[in-house]
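Left out: one protein chain. Kept in place: all the others.
Right after this comes chain A.
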Amino acid sequence: MSLELDFTPVIEGLPTLLDGTMITIAVTACSLAISLVVGSIIGVIRSNRGTLLCYIFDGYVAVIRGTPLLVQLFIWYYGLPRVGIMLPAFLCGVVGLSLYSSSYVSEIVRGAIQSIDKGQMEASRSLGMSKQQAMRKIIMPQAFVRMLPPLGNETIALIKNSALISLITIHDVMHAGANIISTSYRDLETYIFIACIYFVLTNTATFILRKIEKHKLKAGAI
(Lines give C-alpha, C1' and ligand atoms only; values in the text may rest on other atoms or scores of the structure.)
Protein backbone atom coordinates (compact mmCIF):
# COMPACT_ATOMS: atom_id res chain seq x y z
CA MET A 1 0.00 0.00 0.00
CA SER A 2 1.46 3.30 -0.97
CA LEU A 3 0.53 6.58 0.67
CA GLU A 4 0.47 9.54 -1.59
CA LEU A 5 -0.74 12.84 -0.25
CA ASP A 6 -2.25 15.39 -2.61
CA PHE A 7 -2.96 18.79 -1.10
CA THR A 8 -4.10 20.37 -4.37
CA PRO A 9 -7.83 20.24 -3.53
CA VAL A 10 -7.07 21.79 -0.13
CA ILE A 11 -5.08 24.59 -1.72
CA GLU A 12 -7.80 25.16 -4.28
CA GLY A 13 -10.37 25.21 -1.49
CA LEU A 14 -8.32 27.63 0.60
CA PRO A 15 -10.71 30.59 0.19
CA THR A 16 -13.71 28.62 1.50
CA LEU A 17 -11.59 27.13 4.29
CA LEU A 18 -10.52 30.62 5.34
CA ASP A 19 -14.12 31.85 5.16
CA GLY A 20 -15.05 28.90 7.36
CA THR A 21 -12.23 29.78 9.75
CA MET A 22 -13.63 33.30 10.05
CA ILE A 23 -17.03 31.82 10.94
CA THR A 24 -15.39 29.54 13.53
CA ILE A 25 -13.59 32.53 15.01
CA ALA A 26 -16.77 34.64 14.99
CA VAL A 27 -18.88 31.96 16.68
CA THR A 28 -16.26 31.18 19.33
CA ALA A 29 -15.51 34.86 20.00
CA CYS A 30 -19.21 35.67 20.45
CA SER A 31 -19.73 32.59 22.63
CA LEU A 32 -16.64 33.31 24.68
CA ALA A 33 -17.68 36.91 25.34
CA ILE A 34 -21.20 35.87 26.29
CA SER A 35 -20.11 32.98 28.48
CA LEU A 36 -17.56 35.12 30.32
CA VAL A 37 -20.26 37.62 31.24
CA VAL A 38 -23.10 35.17 31.85
CA GLY A 39 -20.85 32.57 33.49
CA SER A 40 -19.36 35.17 35.84
CA ILE A 41 -22.77 36.39 36.92
CA ILE A 42 -23.98 32.84 37.52
CA GLY A 43 -20.70 31.99 39.25
CA VAL A 44 -21.04 34.92 41.66
CA ILE A 45 -24.65 33.97 42.38
CA ARG A 46 -23.65 30.35 42.97
CA SER A 47 -20.80 31.34 45.29
CA ASN A 48 -23.44 32.80 47.59
CA ARG A 49 -24.80 29.48 48.86
CA GLY A 50 -28.29 29.12 50.22
CA THR A 51 -30.22 31.46 47.91
CA LEU A 52 -33.02 30.18 45.69
CA LEU A 53 -31.32 31.53 42.57
CA CYS A 54 -28.20 29.62 43.52
CA TYR A 55 -30.09 26.30 43.49
CA ILE A 56 -31.77 27.12 40.20
CA PHE A 57 -28.39 27.71 38.58
CA ASP A 58 -26.96 24.59 40.23
CA GLY A 59 -29.66 22.72 38.30
CA TYR A 60 -28.76 24.50 35.08
CA VAL A 61 -25.10 23.59 35.47
CA ALA A 62 -25.94 19.96 36.30
CA VAL A 63 -28.11 19.57 33.19
CA ILE A 64 -25.72 21.31 30.80
CA ARG A 65 -22.66 19.48 32.09
CA GLY A 66 -24.44 16.14 32.25
CA THR A 67 -25.52 16.03 28.61
CA PRO A 68 -23.55 16.05 25.34
CA LEU A 69 -23.06 19.39 23.63
CA LEU A 70 -24.08 17.82 20.31
CA VAL A 71 -27.45 16.81 21.74
CA GLN A 72 -27.96 20.31 23.12
CA LEU A 73 -27.14 21.87 19.75
CA PHE A 74 -29.58 19.52 18.02
CA ILE A 75 -32.30 20.47 20.49
CA TRP A 76 -31.77 24.19 19.81
CA TYR A 77 -31.61 23.79 16.04
CA TYR A 78 -33.74 20.78 15.11
CA GLY A 79 -35.93 20.50 18.22
CA LEU A 80 -37.10 24.03 18.95
CA PRO A 81 -38.82 24.59 15.57
CA ARG A 82 -41.33 21.93 16.72
CA VAL A 83 -42.54 24.38 19.36
CA GLY A 84 -42.49 27.24 16.90
CA ILE A 85 -39.10 28.68 17.83
CA MET A 86 -36.97 28.93 14.71
CA LEU A 87 -33.57 30.49 15.19
CA PRO A 88 -31.03 31.03 12.45
CA ALA A 89 -28.25 28.44 12.53
CA PHE A 90 -25.55 30.93 13.49
CA LEU A 91 -27.60 32.15 16.45
CA CYS A 92 -28.30 28.56 17.51
CA GLY A 93 -24.58 27.85 17.43
CA VAL A 94 -23.76 30.89 19.55
CA VAL A 95 -26.59 30.23 22.01
CA GLY A 96 -25.73 26.55 22.28
CA LEU A 97 -22.01 27.09 22.79
CA SER A 98 -22.62 30.02 25.18
CA LEU A 99 -25.04 28.10 27.37
CA TYR A 100 -22.61 25.19 27.45
CA SER A 101 -19.51 27.23 28.14
CA SER A 102 -21.26 29.50 30.67
CA SER A 103 -21.85 26.54 32.94
CA TYR A 104 -18.13 25.74 32.97
CA VAL A 105 -17.18 29.39 33.41
CA SER A 106 -19.60 29.64 36.33
CA GLU A 107 -17.90 26.66 37.96
CA ILE A 108 -14.52 28.31 37.50
CA VAL A 109 -15.73 31.63 38.89
CA ARG A 110 -17.54 30.04 41.81
CA GLY A 111 -14.54 27.87 42.66
CA ALA A 112 -12.14 30.81 42.52
CA ILE A 113 -14.35 32.98 44.73
CA GLN A 114 -14.82 30.19 47.26
CA SER A 115 -11.09 29.50 47.30
CA ILE A 116 -10.41 32.96 48.74
CA ASP A 117 -9.86 32.69 52.49
CA LYS A 118 -13.00 33.70 54.39
CA GLY A 119 -10.85 35.94 56.56
CA GLN A 120 -10.68 38.32 53.61
CA MET A 121 -14.43 38.88 53.69
CA GLU A 122 -14.42 39.12 57.47
CA ALA A 123 -11.65 41.71 57.46
CA SER A 124 -13.48 43.74 54.79
CA ARG A 125 -16.78 43.60 56.65
CA SER A 126 -15.05 44.52 59.93
CA LEU A 127 -13.84 47.70 58.27
CA GLY A 128 -17.42 48.60 57.43
CA MET A 129 -17.52 47.54 53.77
CA SER A 130 -20.75 46.07 52.46
CA LYS A 131 -20.69 42.60 50.97
CA GLN A 132 -20.79 44.09 47.47
CA GLN A 133 -17.96 46.48 48.17
CA ALA A 134 -15.88 43.66 49.63
CA MET A 135 -16.57 41.50 46.58
CA ARG A 136 -15.57 44.25 44.20
CA LYS A 137 -12.47 45.58 45.94
CA ILE A 138 -11.11 42.59 47.81
CA ILE A 139 -12.48 39.20 46.76
CA MET A 140 -12.89 39.49 42.98
CA PRO A 141 -9.45 40.95 42.21
CA GLN A 142 -7.87 38.00 44.01
CA ALA A 143 -10.27 35.46 42.56
CA PHE A 144 -9.72 36.82 39.05
CA VAL A 145 -6.05 35.87 39.08
CA ARG A 146 -6.96 32.32 40.10
CA MET A 147 -9.56 32.12 37.33
CA LEU A 148 -7.17 32.89 34.50
CA PRO A 149 -5.51 29.49 33.99
CA PRO A 150 -8.78 27.50 34.03
CA LEU A 151 -10.47 30.12 31.86
CA GLY A 152 -7.64 29.61 29.37
CA ASN A 153 -8.43 25.89 29.30
CA GLU A 154 -12.10 26.66 28.86
CA THR A 155 -11.35 28.95 25.92
CA ILE A 156 -9.40 26.19 24.23
CA ALA A 157 -12.18 23.71 24.88
CA LEU A 158 -14.67 26.16 23.39
CA ILE A 159 -12.65 26.59 20.21
CA LYS A 160 -12.42 22.83 19.75
CA ASN A 161 -16.06 22.19 20.71
CA SER A 162 -17.15 24.72 18.10
CA ALA A 163 -16.40 22.09 15.43
CA LEU A 164 -19.75 20.54 16.33
CA ILE A 165 -21.69 23.51 14.95
CA SER A 166 -20.90 22.26 11.45
CA LEU A 167 -23.55 19.63 12.18
CA ILE A 168 -26.26 22.28 12.50
CA THR A 169 -25.45 23.62 9.03
CA ILE A 170 -23.19 26.47 10.07
CA HIS A 171 -20.51 27.02 7.43
CA ASP A 172 -17.55 26.90 9.79
CA VAL A 173 -14.13 25.51 8.93
CA MET A 174 -15.25 21.92 9.53
CA HIS A 175 -18.19 22.41 7.20
CA ALA A 176 -15.92 23.91 4.52
CA GLY A 177 -13.65 20.91 4.88
CA ALA A 178 -16.53 18.48 4.50
CA ASN A 179 -17.48 20.19 1.24
CA ILE A 180 -13.96 19.82 -0.14
CA ILE A 181 -13.87 16.14 0.84
CA SER A 182 -17.24 15.41 -0.77
CA THR A 183 -15.88 16.38 -4.21
CA SER A 184 -12.18 15.45 -3.89
CA TYR A 185 -12.27 12.48 -1.48
CA ARG A 186 -9.04 13.87 0.02
CA ASP A 187 -10.19 13.46 3.62
CA LEU A 188 -6.81 12.83 5.25
CA GLU A 189 -5.23 15.94 3.71
CA THR A 190 -8.25 18.10 4.45
CA TYR A 191 -8.53 16.99 8.08
CA ILE A 192 -4.80 17.44 8.62
CA PHE A 193 -5.11 20.98 7.31
CA ILE A 194 -8.16 21.69 9.48
CA ALA A 195 -6.33 20.28 12.51
CA CYS A 196 -3.53 22.75 11.75
CA ILE A 197 -6.01 25.64 11.70
CA TYR A 198 -7.47 24.63 15.09
CA PHE A 199 -3.95 24.20 16.41
CA VAL A 200 -3.06 27.74 15.39
CA LEU A 201 -6.30 29.12 16.88
CA THR A 202 -5.94 27.35 20.23
CA ASN A 203 -2.28 28.25 20.59
CA THR A 204 -2.90 31.89 19.71
CA ALA A 205 -5.52 31.97 22.44
CA THR A 206 -3.11 30.33 24.89
CA PHE A 207 -0.42 32.86 23.99
CA ILE A 208 -2.72 35.83 24.60
CA LEU A 209 -3.94 34.41 27.91
CA ARG A 210 -0.37 33.80 29.09
CA LYS A 211 0.37 37.45 28.37
CA ILE A 212 -2.62 38.57 30.44
CA GLU A 213 -1.62 36.24 33.28
CA LYS A 214 1.96 37.52 33.29
CA HIS A 215 0.71 41.09 33.25
CA LYS A 216 -1.58 40.41 36.21
CA LEU A 217 1.17 38.64 38.15
CA LYS A 218 3.50 41.56 37.58
CA ALA A 219 0.80 43.90 38.86
CA GLY A 220 1.30 42.09 42.16
CA ALA A 221 -2.04 40.36 42.29
CA ILE A 222 -0.57 37.27 43.94
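Please note the rule applied: a contact is a pair of C-beta atoms (placed from the backbone, for glycine too) under 8 Å apart; a residue touches a chain by one contact, two chains touch by 3 or more; residues count from 1.
By our rule, contacts and distances are computed from a predicted model.
Participant: Please identify the absent chain by the protein name in its UniProt record; candidates are "Signal recognition particle receptor subunit beta, a GTPase", "2-oxoglutarate ferredoxin oxidoreductase subunit alpha", "Acetolactate synthase" or "Amino acid ABC transporter ATP-binding protein, PAAT family".
Facilitator: "Amino acid ABC transporter ATP-binding protein, PAAT family"
Participant: Considering the whole complex, which of A:Gly50, A:Gly66 or A:Gly119 touches the chain not shown?
Facilitator: A:Gly119
Participant: Which listed residue (A:Met22, A:Val37 or A:Leu127) would be found touching the missing chain in the intact complex?
Facilitator: Candidates A:Met22, A:Val37 or A:Leu127; residue touching the omitted chain: A:Leu127.
Participant: Hey, which chain A residues sit against the chain that's not shown?
Facilitator: Looking at chain A, the ones touching the missing chain are residues 117, 119-120, 122-131, 133, 137-138, 141-142, 145, 220-222.
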